[in-house]
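All protein chains of the complex are present and in place, except for one that has been dropped.
The letters A and B name the chains in turn, as written, and every chain counts its residues from 1.
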Amino acid sequence: MMANVKKALANKGFVVGGCIFLAIALIALVGPLVWTVNPNAQEMTLRLSAPSPAHPFGCDDFGRDLLARVIAGARVSLGVGIAVTLATSALGLVIGAYACYNERLDHILMRICDGLMSIPGVLLAIALMAMMGASVWNVIIALSIVYTPSMARIVRSRAMVVKEEPFVEALRVQGASTARIVWLHIVPNVMAPFLVQATFVFAEAVLSEAALSFLGLGIKAPDASWGNILQAGKNVMRKAPWMIFFPAAAIIASVLSLNLAGDGLRDALDPKTKED
Amino acid sequence: MAVDSEALLRVSHLTKTYPMPGSGFKRQVFTAVDDLSFEIAPGEVYGLVGESGSGKSTTGRLICGLERADSGSIVYRGHDLATMSERERKPFRREIQLVFQDSSTAFDPRNRVGRILEEPLIIAGVRDADERHGRALSALASVGLLAEHYDRYPHDLSGGQRQRLNLARALICEPRLVVCDEPVSALDVSVQAQVLNLLRDLQRTTGVALLFITHDMRVVRHMSDRIGVLYHGRLVEEGAAEDVIAHPSDPYTQELIDAIP
Partner (left out) sequence: MSEHLLDVRDLCISFVGRDGNALEAVNKLNLHIDAGEIVGVVGESGCGKSVFAQSAMRLLEHEQKMAYTGQILFDGEDLLARPLKRMREVRGCDIAMIFQDPLSSLNPVMTVGAQVIEAVRAHRKVSRREARNEALSLLERVGIRDAAARFDMYPGDFSGGMRQRVMIAMALAGHPRLLIADEPTTALDTTTQKQILDLLRDLNSSEGMEVLFISHDLGVVTSICSRVHVMYLGQIVEEIDACGLMERPSHPYAQGLIASIPPLEGERVDTLADIPGTVPPLTAIPCGCRFAPRCARADERCRAQEPPLVAVNACDRSKCWLVEKGECHGC
C-alpha cells in the first residue's frame, strides 16, 4: 500500500492534476469565508458590469457578483461530484463483487447494466431528470444511476480475474466463507482499477451536472451552478464574455485535473510498471 | 503397501467432463477424468503421475472440492465428499489441504506472511490472537523460515522460500491429507531438492497422507510409496513406486520412462 502511494506521488500527472483539483476544492470550501459577497444579492446598477477590483469576475445579468457565484457553483458542482462518486462506488463495488460469485445474480445485474449502458449517458440523465423534476438530490440520483453500471462492470471484470487466482482457491480449500473471500481478499485487490474509475466518474459527474443545469434540468436559479451561469451567459455572450469565460474555465480546470490525476493513478497502480 | 478397508480416501469411478470450447450448440465434451478409482491409506504418499491433459490436476481439484465431479464418489473417512453440499463439506475442508505449483500467485499479494499463516486458523475458529501468533511462528520454524519472515510480503521471498510458506500454510491446521500439485516443478534443481527433503521430513513427523501430483518420474519415485499412472483421465498402471518404474507393465508407462533424458 505504502509503495503504491509512493509510486502515485512520483507520477507527474497525478501530482499536477491532484494539486489543481485540491486547489479548486479548497476555494470551494473556504472561498465564501474569504470572499464574503452574497452570491444571490442583486444590484441592478451593476448589471453585466466588466471585471473590476470590486468584482474581479464582473457581474451577471442580475448584477450579482460572478466570483461569488462561481465559488457557490463550485460547492454545488463538487458536492454533486462527490455524492455521485460515493454512491456509484458503493453500489458498483457491491454489485461487481457479488456478481462474480453468484451466476444468476450476475446474469440479471449485468443485463440491467447492458440496458442502461446502451442509452447515451447524458440522454439517460435528461430522461430521468425530466421524470423526477429538477433538484440537487435528483441530479445526484440520476447521475448515480447513469454511472453505476460502468463502475460495476469494471469491478466485476477485475474481480473475475482475481477470483480465479490460486490464492482465492487456497482460501476456498481452507473453508473460508464467500463474504470473507469477497470483502477481505477480492475487494482489496480490485482497488486499483476501482480508484481510477472513481476519479473518472467524478470528472464525468461534474461535466454532466453542468450539462443538466445548462439545459435547465439540474440546479434551478437563483441557486448558482457552473452550468446555469453558462446558460444565463449564453444570451449575453458578446456583451459580457466573462459570464462564459469564468464558469467554463472552472469546469475545464476541474475535469481536466481529475482526468489527469486518474490517468496518473492508473499508470502508477499498473502492476506492469512495478519496479520492486 | 496393503490397502484395507481403513483407507483415508477412496476415490471410485470418478468422472469429470468439461464442455469443449467452441463446440457451440452441439455440446461436445472433453473427459478430463474417466472412471478413476484409487485409494490412499492414512499416512501414505500416493504419487499420481501423467503428462499434461492426463487429468492429474483435475483429480486433485476434485478431491479438494474446487470442482464438482460429474459422477463417482470421493469417500473420505466414510463420508462421500462428492455429493456433499458446500455447507456439509465445510467441516472437512481443513482436513484436506492443497499445495500449488506456482507459489507466486498462491498468496494474496496484499497480505504479509504472518497474516497468510494465521488466516486458516481464523477460518478454523481459533480466536486467541496470541495462540495464532505462536502457531504461525512455529509453522515458520517447521519449514525452515525465520521469525523475521513473519512481517514480510510473499513477493519479498525467493521461489523456494515461498514454496516453504505454501507448505506451512497447508499444514498449519493439521490436515490428514495434503494434495501437492506439482509442488517443485517451478523450482530450480538445487532448491527442488531442499523442498523435497523438507516435504518428506514433514510427512514423516506429522504422519499426514500426501497425494503427490507430478509429471516427473524421478521426483515421484523419490517421494511416493505407491504410484498411479494416468493417461487421458484413466489409471493405466498402479503399484509400489520402485516396482512400477523398474518393471512397468503398461506400454504407456514404459514410454514415459524411456523418454526421461
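FYI, contacts are C-beta pairs under 8 Å (C-beta built on N, C-alpha and C of every residue); 3 or more make two chains touch, one makes a residue touch a chain.
It should be emphasised that the depicted structure is a prediction, and the values quoted were computed from it without experimental measurement.
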For the chain that does not appear here, which of the shown chains does it touch in the whole complex? B
Among B:90, B:133, B:200 or B:234, which one is in touch with the chain left out? B:200
Can you say which of B:28, B:71, B:138 or B:158 touches the chain missing from this structure? B:158
I need the residue numbers on subunit B that touch the omitted chain, in ascending order. 51-52, 158-161, 188-194, 196-197, 200, 215, 217-219, 221-222, 241-242, 245-246, 255-261
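The rule is simple: only the chains that are shown with their structure count from here on.
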Quick one: in the complex, what on subunit B touches subunit A? 64-66, 90, 93-94, 96-98, 100, 102, 105-110, 119-120, 123-124, 155, 169, 173
Subunit B contact footprint on subunit A (complex, rising order): 1, 165-167, 169-176, 180, 185, 188-189, 276
